[in-house]
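Removed: one protein chain of the complex. Kept in place: all other protein chains.
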Amino acid sequence: MPRLTIDGREIEAPAGQTVMDAARAAGIFIPYFCWHPQLSVPGNCRICVVGVEDKGGEWIDIACNMPVSEGMVVHTNSEGVRQRRKDTLQFITLNHPVDCGICDKAGECTLQDYHYEYNGERSLSRDAKNHETKHHALSPRIVLDNERCIQCTRCVRFTREVSKSNGLGMQNRADHSLVRAVEDGSFANDPYSDNVIDLCPVGALLSPSFLHKARVWYLKPTASVCPGCARGCTVNLWHRRPEWRLRAPDMRAQNESIDRVTPLENPAVNGPWICNKGRDLAKLLGRARAEGAMLKGRAAELQGAIAMARSLIAAARKPVALVSSWGSNEELAAFRAAFGERLDARVKADHAPEPGEVVEDAILIRADKNPNTAGAKAIFGDAPPDIPKDADLVLVWGEGLDFNRIPAGAKIVYLNAWLQPENGHADVFIPISIQTERSGHYTNFAGVTSAFAKCFPKPAQAADAETLFASLALAPGGGP
Amino acid sequence: MRHLVPEFEKLKERYPAGFEASLVLPCLRRIQEDRGFVAEEDIVGLVDYLGVPRIQVEEVLSYYTMLRRKPIGRFHLQACRNIACSMRGAEGVVGYLRKRLGIGPGETTPDGRFTLSVVECLGSCGTAPVVMVNEAYHEDMSLEKLDRLVDELAAAGEGK
Partner (left out) sequence: MPGRQLIMNFEVTPTSHTLEAYRARGGYATLEKALTTMQPVDITKEVTASGLLGHGGAAFPVGRKWAVMKPGSDETHYLCANADEGEPGTFKDRWILENAPHLLVESMLIASYALGVRNAFVYIRGEFDLPYRRIQGAIDEAYAAGLLGAKLHGTPFELDIVVYRGAGSYVCGEASGLITSIEGRKPYPRNRPPRLTVRGLYQKPTVINNVESLANITGIVRMGAEEFRKVGTAKSPGTQLISISGHIAKPGVYEVEYGYPWARFLDEDCGGMLHGAKMKCIVPGGISTKVLTRAEIEPLMLSHESVNPAGSGLGSGGMIVIAEGTCMVRLLQVLLRFYHHESCGQCTPCREGMGWMHRIIDRIVAGQGVPEDIDRLYAISEANDGTTICGMGDAAGYATVGILNKFRDEFEYFIANKRSKCDGRLECLA
C-alpha cells in the first residue's frame, strides 16, 4: 500500500484510491461540491484542489480524481490551495444570487459554509448577474432555482446512476447551461426523485411542500424508521425544536407536525437514500386520528373501555388476535408476554400497495408495505391471517382489516390509531398511539433492526399499546 | 425518421455492439438533413430505435450549434464573425445582410426564404470573410459578391 503524507500526517492508502478518499479515511476534510461517495466523479466543481509537493514547488489539482502514490506529499491548506479555492468561490458566486435570506437551504448550505470558511470576500464582479429561471418545476415534487444552481450535476448523475430514471440532464452550454427534466415528463415518475433535493449542495432544488415553511435552525431531526414498506429505511423526521415552539392558535399543528423527512444514512439498509413515499410521511402519519374510546360506536371513557375489553377477552372460549405489522418489537413482545398462548395470534398486513404506488423495485422499495412484518412473524409465526369460523372474539390491532371477514356473532375488540369507519363497528374500540409518539424498533425484511425515537407527546385520549396489553390480559376484577 | 432506419442499420454495423449511442449524432444529422430540423416524432423514434435515454438526445440537441428543433428558412446564411473574418470585413458582411434581408441574426424572413445566423470560426480564415449558405462555403466575400449571391438565392427561391 502506498504511503503518503497529507498535511504532515503519514498515512497508508490502498493503491488506486484517490487523495479525497484517503484523506477522508484519515479524518482529514477536503471541501467538495460535486463529489459524492455514491456517485461517479465528474471533477467539475474544482473546490477540492490540493497541492502536491514537486521539485521544491507545488502542483495543484483536484483531490477527487488524484490517485495516491508512494511518497507523495499533499497539502490541503497551502497558500496556493487557499487562493484557488477563493478563485473558485468567486466563480461560483458570480452568477449565484446569494439570496440566503430567503433561501430554504440557508443554515445547511455547503456554499454558505465554504464561503465563510474559505472566501469571506465580497464578489469581485461589478457586472450584472446572469438571470435564469426561478421556481422552475422539474416535477410536481421539485422546483428548481436556476440562478442558485452551481451546476455540480449531482442531481443529474443521481438519476443516471442511482434511480436510473435518466430524468434530468444538463441542457445548453457555457454559463447558460441549465438543469432540466426530460421533456416527456418521466422524471415525475421517478420514485426516488426527492433525493436530489438533499444532494443539492445549494438551494437550487427545493420541495414545494417545505418551501418557505421553516428556517432549518428552528427544526430538529429525530431519528426514525420509515414505516412505508418492509425495507424500513432510517430517516430523520424534522419538526419544530421545543425551545422554538410557536405560540399560535393551531399550536399542535405548528409544533407537533413533521415538517420534512430526510434520509438518515444507513449502509445496512438504505444507504443515503429514501423513496418519495418516505418523504410524504407527514401525510401518512398526519391522517385524522380516532378521537376517543367507544363501545359499539358510542363514546366511552378509556378506562371503561379497557375494563369491557378485558372482560370480553376473559369470557371468550375461542379468542383470536390479528396483530399489527406496524407494531414495534417492544409492543409485539409485550403482547406475547401479556397473553402468552391464550390468544390464537396471527400477523396481519395493515397496509397493502396503494393504487399507483410502485409495488417493488430493485433499489429500495419492497412489496410488503408494512415496516415490521419480519419482527412480528419472528414472534407469532407465519400463519396466514385467517379467522377461524368458530372464533367468538377477535382482537384486531391496527388498521387494514376488512371487518366482513369477522364471523358473525364474534365480539370485536379493536385497537387503532386512525379515524376509520370500522372503529364504530367494534364492541370495544380503544385508540392507540402512533410511531412518532413512542420509541421502539422495527425489524426489516432482511432481519436488520432499526430504532425510532419519540418526536411528540401522545394525545391524552390514546392508549400506549405496550402498556395496554398487560391491563387487557388481567383477569376481570383485577387479579391475574 | 422511420424511413431512414435501413440507412441507420448500415451505420450501426460499424460501431461496437453496446455502443449504439454513438449513432445519436450521425442519426440526428441525417434526420435534420432529411426534414430540415429534428421534430418531436424524430426524437421519440430515435430514442426507441437506439434504446438510449431520451435526456441524452435532448442534451445533444441543445448543445451542438448545428442541430435545431425548429424549421428555418430555405437558405441558411451563416456569417462567420471570428477573428480572421472580422479582420477582413465580417462586421460589414453581417451589417449588409441585416439590411438587405431586413432581419437580425437568429431570425427568418417572413417569406421563410432566408435565415441569418452569425457563427464562430468556420475554418476558412485564409479566405475570409466566409458566409455559409446551407452546406456550402462562400469565401472571400465582398459586398458585391454578397449582393450577387443574395440575388441568385432570391431568384432560385422564386421557383418554389
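Note that the chains are named A and B in the order they appear, and that numbering of residues resets to 1 at the start of each chain.
In the analysis below, contacts are C-beta pairs under 8 Å (C-beta built on N, C-alpha and C of every residue); 3 or more make two chains touch, one makes a residue touch a chain.
Just so it is clear, the structure is predicted and the values come from calculations on it, not from any experiment.
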Options A:Cys45, A:Val74 or A:Leu264, residue touching the unrepresented chain | A:Cys45
Which one touches the absent chain: A:Asp99, A:Glu117, A:Glu161 or A:Asp175?
-> A:Asp175
Check each of B:Leu25, B:Ile72 or B:Leu143 against the chain that is not shown and name the one that touches it.
-> B:Leu25
Sole touch to the unshown chain from B:Val5, B:Met66 or B:Ala156: residue B:Met66
Given the full complex, what residues of subunit B touch the hidden partner chain?
-> 14-16, 19-26, 28-29, 52, 56, 59-60, 63-67, 81-84, 86-89, 91-92, 119-128, 132, 135-137
Identify the residues of subunit A touching the omitted chain, counting contacts across the whole complex.
-> 41-47, 49, 59-60, 62, 65, 67, 84, 87-88, 90-92, 94-95, 124-128, 130, 150-151, 170, 172-177
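Heads up, the rule we're going with is that only the chains that are shown with their structure count from here on.
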Length of the line joining the C-alpha centres of subunit A and subunit B, rounded to whole Å = 49
Flag every residue of subunit A that touches subunit B in the complex, lowest number first.
-> 160, 166-173, 180, 182-184, 186
For the complex, which residues does subunit B have touching subunit A?
-> 53-56, 58-59, 62-63
